[in-house]
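I have a structure here, written as structure tokens, and I will follow up with some questions on it.
Excluded from the complex is one protein chain; the other protein chains are retained at their positions.
Letters A and B name the chains as they come in the text, with residue numbers starting at 1 for each one.
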Amino acid sequence: MSELTKTNNNKETPHEKGLSTPVQQPLPLAFINGEALIEKPEDLFIPPDALEVILETFEGPLDLLLYLIRKQKFDITTLPIAAVTKQYMEYVDAMMALKLELAAEYLLMAAILAEIKSRLLLPKRSDDSEEEDDPRAELIRRLKEYELVKQAAEDLDIQPRLERDVFKAHVEVSENVAPIRVEPDVSLAEIVLAFSTAMKRAEAFENHTIEREALSTRERMSLILSLLTSSEYMPLERLFTVEEGRAGVVVCFLAILELVKEQLILCIQAGPYAKIHVKLGSHEEN
Amino acid sequence: MKKINTAQLKQLVEAAIFVADTPVTKQQLKETVLNEFTVADRTLSKVINELKLDYQPRGIQLVEVASGYRFQSLDALSPWLSKLWQENAPKYSRAMLETLALIAYRQPITRGEIEQVRGVAVSSNIIKTLTERDWIKVVGHKEVPGRPALYATTKGFLDYFSMASLSDLPNAHAFENMAESIASDSPLKVLNEAPSE
Partner (left out) sequence: MKKINTAQLKQLVEAAIFVADTPVTKQQLKETVLNEFTVADRTLSKVINELKLDYQPRGIQLVEVASGYRFQSLDALSPWLSKLWQENAPKYSRAMLETLALIAYRQPITRGEIEQVRGVAVSSNIIKTLTERDWIKVVGHKEVPGRPALYATTKGFLDYFSMASLSDLPNAHAFENMAESIASDSPLKVLNEAPSE
């Protein structure tokens, strides 16, 4: 009770930490209604929520043991097992009495403590030439290891962290930055092969053979189509180029005939021997 | 309200504009990062102007846009900065190559005609991709019901494959024979004869 009162007046930060400074002050066991609860009041009524808070405050039996050791200013390396066990059992019993859902790990630790205690009580056999292992060694190792992890977690928590201590600086790109898209390379051979495959497949599935026309004619058909509009007529001769020679004129003429046949272009002649004009086949309004 | 010296104010304003998710106005700065300090409007404007000048010789600039102040990269650096977002388009599918081949060899051709030869529908995506790459274009419409577009290859297509005209396109028949004669198991050798792009 006296310890509880004392700590309530203690204005120092309750969670001073550090491996180097073992225990200068009692650590609060839990906070209830904002008040630090330092120790289970022995003879008084224990508020059930206090123990619930205890369960939430400790990360497990090792954490609780470490707390007890620090609170009693025990030396972790000599670990007075009887005293520690007694204290530990008091908390566990209290929590069990209140039927709080106690993790199995707490009971397992109780069993470990009891076992160590009993082994220490057994008289050592004189014929043991080899030094017997200290039954506390493993527990001490675990406690030290856990204390280290606890410290590491605290150190990690104060490490500068994005979104809390530091924030990413980001800068917009100026408006004229556009993502670059690299188009795949295609070889001419791929196109030729693709054409062969498509044609062979078509021939295999259909009975009629697809006529092959001179490419130059088809190219000229495209060219003529892109020269013409559907609104204006163009004199036919403008489609021919003298520089191309006879062959060029023939190709051009064949292309025009083909386009007329497919009704892609319209040819008109006002009268005999008049100039022929062409335009794109226009869509008749119905 | 606390006082803040100009140097600290400048650091804070600078950092705030940098880390904010959107451009920030002076008003927003005063309501957030500066809300516990007494800062005259004049002082804030002065600090922002100083920052603008500080960054003038640098790769990024402090600019005022409609919704406030923000840092943005120097216009002149855009051609290189764009490379940060470079993406490689996936390789063309067989459907894409066949469509392109049919347009090349059989132009002008409608989508329906391509579908007839290929026996399957031509997806709009293929036409779109080839159009965007400036390899094909619509050269007219066929005067049949629906007036379907007629596709042809472009000058860009010829340029890509280093051809002066479509008559440079290998004769598909001859090509096939050649391919077969080289080696039945290694049709890839033919690739050597394709113009290296």
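Just so it is clear, a residue touches a chain if its C-beta (ideal position, glycine included) is under 8 Å from a C-beta of that chain, and two chains touch if they have at least 3 such contacts.
Computed from a predicted model, the values in this text were never measured in an experiment.
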For the full complex, which residue in A:161, A:181, A:200 or A:275 touches the chain that was left out? A:161
Please give every residue of chain A in contact with the chain that is not shown. 59-63, 103, 105, 109, 137, 141-142, 144-146, 148-173, 177
For chain B, enumerate the residues touching the unshown chain of the complex. 10-16, 18-20, 24, 32-36, 58-60, 71, 73-74, 77, 80-81, 83-84, 86
